[in-house]
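Have a look at the structure that comes next, please.
The other protein chains are all here in position, but one chain of the complex has been omitted.
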Amino acid sequence: MLGDCLENVRSKAPLVHNITNYVTVNDVANVLLACGGSPIMSDEPEDVEDITAVCGGLNINIGTLNQSSIKGMFLAGRKANELNHAVLLDPVGAGASALRTDTAVKLMEEIRFTAIRGNISEIKTLALGSGTTKGVDADLADAVTEQTLDAAIAFIKGFARKTGAIVAVTGAIDLVSDGEKCYVIRNGRPEMGRITGTGCQLSGMMTAFLTANPDHLLEGAAAAVCAMGLAGEIGWNNMKPEDGNSTYRNRIIDAIYHMDKAALDQGARYEVR
Amino acid sequence: MLGDCLENVRSKAPLVHNITNYVTVNDVANVLLACGGSPIMSDEPEDVEDITAVCGGLNINIGTLNQSSIKGMFLAGRKANELNHAVLLDPVGAGASALRTDTAVKLMEEIRFTAIRGNISEIKTLALGSGTTKGVDADLADAVTEQTLDAAIAFIKGFARKTGAIVAVTGAIDLVSDGEKCYVIRNGRPEMGRITGTGCQLSGMMTAFLTANPDHLLEGAAAAVCAMGLAGEIGWNNMKPEDGNSTYRNRIIDAIYHMDKAALDQGARYEVR
Partner (left out) sequence: MLGDCLENVRSKAPLVHNITNYVTVNDVANVLLACGGSPIMSDEPEDVEDITAVCGGLNINIGTLNQSSIKGMFLAGRKANELNHAVLLDPVGAGASALRTDTAVKLMEEIRFTAIRGNISEIKTLALGSGTTKGVDADLADAVTEQTLDAAIAFIKGFARKTGAIVAVTGAIDLVSDGEKCYVIRNGRPEMGRITGTGCQLSGMMTAFLTANPDHLLEGAAAAVCAMGLAGEIGWNNMKPEDGNSTYRNRIIDAIYHMDKAALDQGARYEVR
């Protein structure tokens, strides 16, 4: 099933509009190309509606938000909603500043998101989010571990039901839920955290998977998470002794480039709860 | 001859001012350094005239244009014209949004471009461009193939004469014309399309070639196109089984870094029509 979702991306080559941060944008573009999608970047308010209209999905990432790009996020999001496009929110740094928290919360109020993907601190901030949350609140968040897994699954399912979006929380254990089912995914490697932007890359790729799998959104989102984690494992196996985090970044995207249906189906490690 | 153009870049080390998109800007900078040029990036209106004044060429790329950078493009372009610098336009996404099409068309009206480089859809949009063209118009464009080659050459020559610029259309077959002669170039590999920004990189590098070869502009532009395509071939030959598009990106820039006059003269595959 998950392998079919990847195959759909490769055969449909979905065009994804990204309003994303300038830190990791090049890797987001290359991973979208690696998985079979096609990226366009645009954040200027006067440009975003036209661009979103020619795409199939929209990826909103607030990692280096500014006053102009925030306007662009709302305009693009509304347009994408009108057109029933897949729309994903990556609330980078929600909880670390009032502007980030407020922007993410307002986006959730005004835009219908197909999926929300973040780390556990960011997602907890959104779940508590009054719009005035300060950075410190994210410190309440606990990592998802085997010990906290049951509570975390219940939390994610509840937030997915409340928002009507698929919620993906990534970390040592990844959780992806539509409110009913929850994929518990154990792919990936801790060294991925030593590369900037694996989360941003996953959000871009997940938008392509959602766009290409409109009838299997939950499976599409889970497939993207498994693919990213599996690429982290394959990429790590291809590391030579002198390779570090910069080369690892390339090897992960390279692994996505070579991944096929069979490899994903065999390599995906998950249970459904 | 084309090899001499590369040698001129290496010996003159032209400083190139880039107003370019934030997606591929790092690769543009590194490919400029690889070919022997030197990059500066600046898009702030208050900054661009000073920066362009210390450079020899200007590369304007509208890939992630915004209201501020658009102002910067006009200011820098006029200043570069005053100083008789080489000025290149890369109309990324012209045809995909009204703002992109309008901006590219107005830039062509107000700035004298030494060269315009884009894909066939973007160039056709500019040729038709009334300033109100919508994204859909680009769909009229056909890829340049052996079957459509004669018509495409006639179109490019006509657009070059009309604009007074060297026009470079890149794709499976690349065409570079000054209105009189047309280089038909068959270097490159299809896998280059799976990397973000090979077009942007070429535009940056072409600006360096134009700046370093003021008396041989057409040959300089053609040399840049051949060099990029040849680097794609060399880089591909250096790929290992596990390498994908992210590593391929590095290998192409690396191939430019090592390319010399003899390699370019021997590897360039073109005819002049």
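In order of appearance the chains are A and B, and numbering begins at 1 in each one.
Following the convention adopted for this analysis, a contact is a pair of C-beta atoms (placed from the backbone, for glycine too) under 8 Å apart; a residue touches a chain by one contact, two chains touch by 3 or more.
All values derive from a computational prediction rather than experimental measurement.
When the full complex is taken into account, the listed residue touching the unshown chain is B:253, out of B:58, B:96, B:115 or B:253.
Summary of contacts with the chain left out: across B:2, B:34 or B:268, the touching residue is B:34. Touching the missing chain, out of A:61, A:114 or A:250, is residue A:250. Contact between subunit B and the unshown chain involves residues 22, 25-27, 29-30, 33-34, 39-44, 46-47, 50-51, 53-54, 68, 238, 249-258. Touching residues on subunit A toward the chain that is not drawn are 21-24, 26-27, 63-67, 93, 96-100, 134-135, 194-197, 242-247, 249-250.
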